[in-house]
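Of the protein chains in this complex, all but one are displayed in their positions.
Lettered A and B in written order, each chain numbered from 1.
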Amino acid sequence: MSALLEVEDLRVEFRTQDGIVRAVDGVSCSVDAGKTLAIVGGAGSGKTVASMALLGLTPGPCAHISGRVAFEGRDLLGLAGHELRSIRGEEIAMVVQDRSPSLHPFYKVGDQLIEAIVTHRQVSRAAARDRTIDLLELLGIPEPHHRVDQYPDELSPSMRQRTTIAMALANEPQLLVADDPTSGLDLTVQAEILELLKRVRERLGMAIIFVCRDLAVAAEIADDICVVYAGRIVERAPTELILESPQHPYTWALFKSAPQLGAPRDEELAPNPGRPPSLIHRPSGCLFHPRCPYVRDEHRRVDPALQPVAGQDGHEVACLLEPEARTRTWQELKAGARAR
Amino acid sequence: MTRYVIRRVLWVIVLLFGVISVTFVIFYLFPSGDPAVLRAGPHPTPQLLATIRHKLGLNKAWYVQYFDYLKALILHFDFGFSYQSHIAVRTQIFNRLPATVSLAVGAAVLSLITAITIGTIAALRRRSPLGCLATGGAVVAISAPVFWVGMISLYLFATDIGKLAILPGAGSYVPLTHNPGKWFASLIMPWCVLAAGFAAASARLMRSSLIETLGKGYVSTARAKGISERRVIVRHALRVAIAPVVTAAGLGIGVLLAAAILTETAFNIPGIGRLTYDSIQVGDLPTIQGTVLLGACLVVVAKLVVDVVYALIDPRARSR
Partner (left out) sequence: MSIGPPELVADSETAAQEQFDGVDATEVGAPALPLFGRRLLADRAAMASAAFVLVLVLIAIFAPLIVKAVGAPGPYAADPSARDQFGDPTGPSPGALWPFIAMLAGAALATASRFAPVPPIKRYGWVLISGIAFLAGVALAIAFWPSAHHIFGVDKEFRDLFSRVLYGARLSLEVAAIAAAASLIIGLTFGLLVGYFRGSVGVAISRLIDALFALPLLLLALGMAAACKLARGCLGGVLHPGLAVVIVVIALVNSIFIARVMRDQVLSLREKRFVETARSLGTSNARIIFREILPGVLAPIAGYAALIIAQDVLFIAALSYLGIGIQFPWASWGAMLADANPVLGTAWWYMLFPGAALLLTVLAFNLLGDGLRDALNPRVSRP
């Protein structure tokens, strides 16, 4: 069965006065219908840029995108404007980060949802309004008939996030691209929204690309996980395999900074050492070597490619350390965590 | 919305009091020298001085003078009396009001339309020669003094002295009611000249505002919904991007009126601005006082209108 969405060697570059910014540097992955793929990475990893490039939403006129993004066989990157627009919001929907507000501040919430519906379906405004109320209710928003006439700044952040998700689900898309839909929300709300997504996914048979920076959240919801760093995938595997035996030092760092993944309550959170990589002046050799605690001389010169992990089907990692060394180090880390 | 308008109107009343008080301070308390002498003109006879002193109550305490001033203004619309021209300031002002209104309103409308168009083009076609030309031209336009631009355009285009005589020259203004055609033709140059600087400043603001708005999350959300690009720009981006331009327009009305004074002087248009200029030349203090006061009040009221328009654009402003 061919994948619903196949990304091949996606590259996104921004030409700026300070240099060429390689935000996404050769990402390849795929999602099957009804499955969930999580793209996990820290700040500056390029995950948001990649997710926006899928639907052609990369901002700014100075972006250069290359590669292939095949949705049901059609290359999205080569589509004409109106073809792409008929797919957006209908077959593929996106939830953008709520960093700079994702809901328009001047229009009522209900009107924004109605717009999402009416763009693709020939229904009366009244029918669209009913559907909007149903959607809000489905997403767990209390008093939907009241909320429909409110402005976004009258809603709490969790309700705003649910509304944005509702807007994406309005036309029952086959694929949902969700960029960090739970960041900034407190843990209980986070859990609620994840449950919501799982239920909706079940009902609609929807595939999800879930972008986030927290490995724990990704593990909750995804079938497969891709870990990205500096615009590249450094590790890729089904969720159970990554949880059981992560191979890349960056993945280990993500583990350590995720509070829920089985670490004892009183362990200190270990922030990742070093700073996010500059995407203009990239390190030589292995991109992670300036921050890697296990770096060796060779790593400064050789750039590793994704290699399959022996004995684990579907698990790939881009690391120069020997597999035995990695397994050993991971066991030590796990033991050390438990012992403390 | 109605509550918002009422609140703004109340605030405007407070501001008007402020304006009146400030003009009182500037024109009564500020200048050194005998107020009666200042107002009497070039030939102050003792009787004239006595009349002025009596009329203005100059022998009373300053707060009594202030209340009289207020009373005269609010109850009788009495802006003062020009002893030099022997005419009530109010009469002079209202005679000349239509000319200034024609000039100012026309220029304001022209500049807003131009600014929004040019600013949007400059933002959307940032890399094209047209966009760059617009951006570059705007900087030059805001750097040029309006009276000089007026003189240059007269030198080039005025029918009496211009090199390419296509438009009526200075002093050719006629009221709208007399001859609409001539009225319009005589205002074309002044409108363009007055609007230029204002339009350029607003266009720059529009450009940067739109660029910033286009980077916001809700624009991406709108695109992700599959809406046509034109709808995204007009309904989602422009409405937000225009807001700072409207605010700046409100702040700039005072500047517009000041620039109108300069334009009327350069083009010899018989408006309130020209009246101010002439009064300065002959030293007619009451008239200057009257025109400045009126101008300031007009600006405050105009800002109220702008605020209401802003609240129509941005619903969040209505609760402030």
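Just so we're on the same page, a contact is a pair of C-beta atoms (placed from the backbone, for glycine too) under 8 Å apart; a residue touches a chain by one contact, two chains touch by 3 or more.
From a predicted model like this one, the values you see are computed outputs, not experimental measurements.
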item: Full-complex contact with the absent chain, from B:2, B:143 or B:177; value: B:143
item: Contact with the hidden chain (one of A:61, A:157 or A:336); value: A:61
item: Touch with the omitted chain, as defined above, among A:101, A:238 or A:276; value: A:276
item: Positions on chain B contacted by the hidden chain, ascending; value: 15, 18-19, 22-23, 26-27, 30-33, 38, 126-129, 131-133, 135-136, 139-140, 142-149, 151-152, 154-155, 160-162, 196-198, 200-201, 204-205, 207-209, 211-212, 215, 244, 247-248, 251-255, 257-259, 261-262, 265-266, 276-277, 280-281, 283, 285, 288-289, 292, 295-296, 299-300, 303
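Please note the rule applied: only the chains that are shown with their structure count from here on.
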item: Residues of chain A touching chain B in the complex; value: 52, 55, 57, 59-61, 81-82, 85-90, 93-94, 96-106, 115-116, 119-120, 151, 153, 164, 167-168
item: Chain B residues touching chain A - in the complex, by the definition given at the top; value: 126-127, 214-218, 220-229, 236, 239-240, 313-316
